[in-house]
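All protein chains but one are shown at their positions in the complex.
So that you can tell them apart, the chains are marked A, B and C in the order they are listed, and the count of residues begins at 1 in each.
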Amino acid sequence: MSFFVGFFSALWAGVKQIFKHRYTLRYPEQKLDMLMVNNQKSGGYEFDAKKQVGTAGFKGRHILYMDKCTGCSLCAIACEGIADCIDMVKVDKTFVQNKKSQFPQIDYGRCVFCGFCVDACPFDCLFMTPFYELATTDKRSFVYTPEMLSQYPQLKGEYKFMPDEKSGAHHG
Amino acid sequence: MEVVDQEGRTLTFSIGPQHPGSGHFRLIVKVDGDFIVDVKPDPGYVHRGAEKMCEERTYIQNIPHLERPVIFDSSGILFPYVLAVEELLGVQAPPRAQYIRIIMAELNRIISHLYWLAIYGIFLGHSTMFMWPMGDRELFIDLAEAIGGTRVTFSYFVPGGVRNDLPPEFKERALKTCAYFEKRLKEYDRIFFSNPMFLKRTQDIGVLKREDAIRLGVTGPNLRASGISSDTRKDEPYSSYQTIKWDIPVRKEGDCYARAMVRFQELFDSMSIIRQALDLIPEGSVKIAMRGQIKGKVGESFARTEAARGTMFYHIISDGATHPYRVKISVPSFRSLCAMPFLLKGNHLADMPAIYWGLDYWPVEADK
Amino acid sequence: MSQSIEKEELLLSSIKDKFGDKVSELYVNPKRIKILVDRENILNVATFVRDLGFNQVISAGGTDFPKEDSFVVDYHLISVDHEDLKRIIFNLSTKFPKNEPKTPTLMEVWPSAEYHEQETFEMLGIIFEGHPRMERLLLPEDWNDIPPLRKEFKLPSRLVEHGSS
Partner (left out) sequence: MDTFEEFLKRVITIAFWLLLLGPVIVLPIILLVLPQFGVPVEVANRFLIALINPLEMLQFIDSLGIGPSSLFFKIAAFPGFTFAALFATLMILYERKLLAKMQNRVGPLYAGRFEGILQPIAELFKLIFKELLTPEKADKPFFWAVPFLAIAVGGAFLALIPLSPEIYIAKSEIGLVIIFAILSFTPLIVLTAGWASANKFSFIGGLRALHQLVSYEIPLILSTIGVVMLSGSLDLMKIVQAQASMWFILPQFIGACVFFVTMIAELERIPFDLPEADSELVAGWYTEYSGMHFGALQLANYIKLYGFSALFTILFLGGWNGPATLPPVAWLFIKMFVVISFILVLRGTNTRIRIDQLIKLGWVYLVPLAFANLFIALAVASLGIA
């Protein structure tokens, strides 16, 4: 007899879900609100070189503040053993604090978004933004030059942020 | 059920690397009619040489690599590496960092158990039990992402503490999620765990008695399901686990159903651990400031923690350089390789998925 | 936090008076014991340690020390059900010269060491006498290079990019 009780209670547990709300986040129209998790300047993961501690944030595409970067290539050395995706690249503009005017260029085809380059930067000029839409059609356009890295990224296409707690993965 | 391998009656085929039922791993199965006569596991399809890679990289550069074997339990398997390196450096993580590590490890345990539960559902033909855990997993991935920054491989633990503090109002969000999920788990129980069809497929199948479990070197939930209450968090409390009170789920039968129920109960325990950790967490720094390259003292250290699948163990030998001299990684799935042929022999072919995935064997982790 | 290590001392003394000089004690820390045994009598030391209560081997790995021209094989043992031994990791290690890389297998004592020893054979070329399957486990079938975990095996990718850095 307990077979039927168990069987039909399982059936009812399944059918009951028809009236509950859906999990699915309809990506192109709805996007998760990763921005400004805790209102830092770059919106994503940051690391304070003096206190040697980071602030929680989404590890998305990097943002490079070229006015502070001295081209010391510590980030390239840090990334060497992990994904080896940062190369120091000459930039035609001249900067006072960067005599060799060389800046990090990140190849997102290899980057694993671990953020150890941000930890390694002694001048707080490489942070991460909550931007995650990096898909491209050819591998060459994965390489972001320092100029591209210094513009703050915008989410593309018309979309509305995941409006409230109810829908999408933020349910419950 | 003793099945003898008579000549000419058996059909050998490989539940191979390209098979929905095995993941990137091959089981060479000899079948006589519907009964499995002999099984030879053949791992190695996703071997990356993690141990050789560790010798070429500094202690910090190793962290993203050592998370790769089990990406959905990345904190769980990175934990012993960080503890072993701290032993080499002779430092101790600050108390707040220890509690944050507990929270991250338990979040990852829930994520890993839900991933196991989803695949276990689809292996037994229960497609709803694939979709629900995959949907609810997103809740905990969001929580871990708020702390660690990414969805799966957080690279969040570093020797000396954790890389950043908890985000603001993380506690309310975590408690809300846990409350919601505990209601959901009652539905899981009704549709899957006490579903008579599930009981038919898992009860007294692949029975691993107590002394066999010890003899074959199985650890983690598989061991606790055979009546031995051995959990590294209780046996050798690390990272202030001793201040947290919960009782280890132990079951006597040792069959697939017991293994499933132990993991199901661990979901509840992990949530109660997270709640206790959130209450007990002290204020203070989360990381010991360490500039430049880390150099370990000459010598060796080994550490073990309780990852979702079992005891994770690291043995690091250092000769004082910035690179470790040798890192020996011992993963729980590699140890259940030994139990697999023992359990599968003599069973029906249709029981293979229930037993194989009941051991929570993850090919990528076993190959390292 | 200085933890009492008299439990570990007790264990060590029981081993010492059973085997005397055959066992040399490397260190005893809280929750960690490491002893060095040479190849000939590792088998009976292992059975003795298992009867002490360490009934599971969680890891058996080898290391190559070209400077001392020797291999070291470490067995890490834990006790699963003895309350007082649960927190201890017992490290049984043995050292032997590189030119004859042979050591008896401990599969009779702990059956679960089978795959660990097979992996160590494949990665370092140490032959475990008495092991039923001394063959390839993880490496691809067509692996014709020297065992990869030996120090003289250099990862090709590292040489190409960084020269002698």
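To be clear about the criterion, a residue touches a chain if its C-beta (ideal position, glycine included) is under 8 Å from a C-beta of that chain, and two chains touch if they have at least 3 such contacts.
No experiment lies behind these values; they were computed from the predicted model shown.
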Left-out chain, listing which of the shown chains it touches: A, B
Residue of A:15, A:96 or A:135 in touch with the missing chain, whole complex considered: A:15
Residue of B:25, B:72, B:123 or B:302 touching the missing chain in the full complex: B:123
Positions on chain A where the hidden chain makes contact: 10-11, 13-15, 17-18, 20-24, 26
Touching residues (missing chain, whole complex) on chain B: 11, 13, 15, 19-21, 31, 34, 121-132, 135, 191, 195, 197-198, 200-201, 348-353
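Quick note on the criterion: only the chains that are shown with their structure count from here on.
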Distance between chain centroids, defined by C-alpha means - chain A, chain C (Å): 42
Inter-chain centre distance, chain B versus chain C - centres from mean C-alpha coordinates, in Å: 24
Residues of chain A touching at least two other chains: none
Contacting residues of chain C [partner chain B, same complex]: 31-32, 55-59, 61, 63, 74, 76, 78, 80-81, 86-87, 89, 91, 110-116, 119, 123, 136-140, 148-149, 153, 155, 158
Chain B residues touching chain C - in the complex, by the definition given at the top: 43-44, 47, 49, 51-53, 56, 214-219, 223, 228, 230, 235-236, 302, 304, 311, 313, 315, 317, 325-326, 328, 330, 334-335, 337-338, 367
Complex contact set, residues of chain A against chain B: 2-3, 6-7, 9-10, 12-14, 16-17, 23, 37-38, 44-45, 47, 51-59, 78, 80-83, 112-116, 119, 128, 169-172
